[in-house]
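Take a look at this one; I'll ask things after.
A protein chain is absent from this complex, but the other protein chains hold their places.
Entry: subunit A
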């Protein structure tokens, strides 16, 4: 904290600070725990290389340092959260209204000693509304955050620890620095561990680096940088092979992972577009309401109304303008959608994120684990001079094409024997072989599964047993080959696999054209060509060769490889290649296609090799053209401007200036970033955001998490994704199904559309609520619509239909139009106001006044009598006000008439809102196309009506100023309701048929 203060905290905003930290990230981790000799480390940590920590010491340390877990970001107390919900947005306006009411009542009491029940009641109702919506929103927010909390605690883990020489199993969070831990393949590393003993121990650091290359861990310190050295295994990475023992050097938040997690926690996510839109809407409404209120309040005082009446206008105008139910509608429609998404296995952590997805126009996707399955799979075979596609389906239908061919069995025999992978569980169900768990290296596992699928030689396990392994030389990165010798019936067979060029150089013959031939230079070139072709597709290629050994090498021969093989390892017979790939998820291609039709750019950002990246990008449709620009040429004069796609590697990216990156991001429709670092990912996202894009980032590794957090919406993978990435994300795809993003986009757009519809619906009735107030002041007619009736419309009858619009199904064009332009296509636009206020609203107000004047006439007050009548009407001591028929009305009688008219006005608005809600169902389509299948809406219209009936006809409602009205009052407003619907149908017809016509320009929202 102290440092922060020194460093001009006002100048640097949070984002800059976070960025600085991010850039300094690598420098931050400075330690020598991995470089000092092991006994120095032991004495430093007061531990023992054989016996581990003592129980006592461990307990003591635990008390000091706390659990070995990442501290979740600090939480705001519940009551603050609640207070926030009741002071945010419109609530503030309502508070003003309520306090005006109370002030009016207090002054009334002080001056006249009269308890002003009307104003107190109004204040109470307003406060009740604020608290109710507050509770509702708080409940919704709480619910969604609880889902996430439960999700976070889902994964308790165990670790094997040696303390006092005893091996015990403890919870990972109980580990302390200095603990001696045992790790084996399949485990998640429990803390940052310095390896002391290792047997072929390999870890997958992909959750930190993004690369799922298994990395060897030994007890040798190979680098000063802790991230590069071989003798440290990092917290929350996965062990894939072998076993190891080591000493915990860092725990919890101090681990590398913890630091990255802390880094991402500090990156504050940018405000969601929906929140931005809502804020904007609220500002507009607040200004509008306050200005109107002040203008009319001042005007009425100037005209000479008592100030109590003026306060009443202000309250009336504020109350009628504030869409009290809107925030509840927003929250609810988001929750509804989040639930719907949850059914599709999308967990939405941040409710507003759902909408963000809808306005997304760029998706940055990680490759490994997101676009691809993160599972090596055999893809192609090359033997006997031909490339064949490997069939990895369960039914093996296509496999029949090649299983019968000569050469295949030779390749498979070689591949079976020269393979150390094993199935972990019994393989009883011969289904889903691709999902069986395998012990061993990813590529060997892939080959083993492929063999199991073909079953050419029967059970590979049995086959291996039948051909006993006599000796084995494991794969190592210097020789890049793996060989083993197996006993055949009479002699021995040497099988070898490895990098194709290493294999080829050891071969003398080749199995080709159904025969063994000399491996001439020409054939060698053929092989290499095949190899290049496969490599160009981003596949990883393994070469296979074998040799039946001479009689001298029987199975009793003492084979040894130490220090050098005592048998020939050259002059083998080349049998073929097997190429592997991490295949794209099957649904990805369609999803990418849909994104493109929906005007969304899909950018691949991967840590993988450019060639592989390009191949996968082509396969999933991110790149659709063959003319791909090389980013290295971009800033040269001779680059080709016609190209549409570009592949940018991390090294090139490092050289690019900010504006050049922006230009790339803007120019090319199909972009692949390869070999990128976490910082670069962040940089790309920021570049996109600079160009005012709304960016979605998908990813699974820890390396993606800063970008996930920075993105407008981060999407993490639920199964393969790392914990940190899930914590940084706004949305989690629980089934790793990329296509869910499409659903998300559709739902998000739908939310935005439906929210607009909902706002139009709610705003339309505002005019019908505002106009009576104006007429009251301007024309001096008895108040046509009471404030309580306004409140009832806003929070009772209008609420459900407004919410029901959230359930409206998407319109036909939703995934065919381009994403909204966040600078122009706001939630509320001028056009929307125009439509709601000047068209529908005016019609509703007309209906209300029509009913009002009609009823007044029926009871004796002709319209001409009403104008200017207000002062007498509202004077208490005038007990004999004459109507147009010469009848004289007492104060109470005419007030009852006023309330009856107000009730009728309310009913007129409710009836018009039927038409309004039907008109708001669609923005473009005819209601005939859309249909009436939204049962929530149908029911909500019914409930709206029932509520109005309840308010009107329940006996004691007269306390709330509702009086029963004749049934005919309902009918009077019906033509107007129909007119609203018809007019809107006409308007939409014009929009559809004259897409640049008047109605489109002025009213298409």
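Here is the rule we use: a contact is a pair of C-beta atoms (placed from the backbone, for glycine too) under 8 Å apart; a residue touches a chain by one contact, two chains touch by 3 or more; residues count from 1.
By definition in this document, contacts and distances are computed from a predicted model.
Enquirer: Which choice in "Sodium/potassium-transporting ATPase subunit beta-2-like isoform X1", "Protein MAK10 homolog", "Monocarboxylate transporter 2" or "SERTA domain-containing 2" gives the name that UniProt lists for the one chain left out?
Expert: "Sodium/potassium-transporting ATPase subunit beta-2-like isoform X1"
Enquirer: Any idea which of A:438, A:897 or A:920 touches the chain not displayed?
Expert: Looking across A:438, A:897 or A:920, the contact with the absent chain belongs to A:897.
Enquirer: Which one, A:287, A:885, A:935 or A:994, makes contact with the chain that was left out?
Expert: Checking the options A:287, A:885, A:935 or A:994, the one contacting the hidden chain is A:885.
Enquirer: Of A:397, A:432, A:876 or A:956, which residue touches the hidden chain?
Expert: A:876
Enquirer: Can you name the residues of subunit A that touch the chain not displayed here?
Expert: Subunit A touches the missing chain through residues 16, 19-20, 23, 634-637, 639, 641, 656-663, 666-667, 679, 683, 686, 691-692, 821, 823, 830, 838-839, 842-843, 846, 849-850, 853-854, 857-860, 863, 875-880, 882-883, 885-893, 896-897, 900, 963, 972, 975, 979, 998, 1002.
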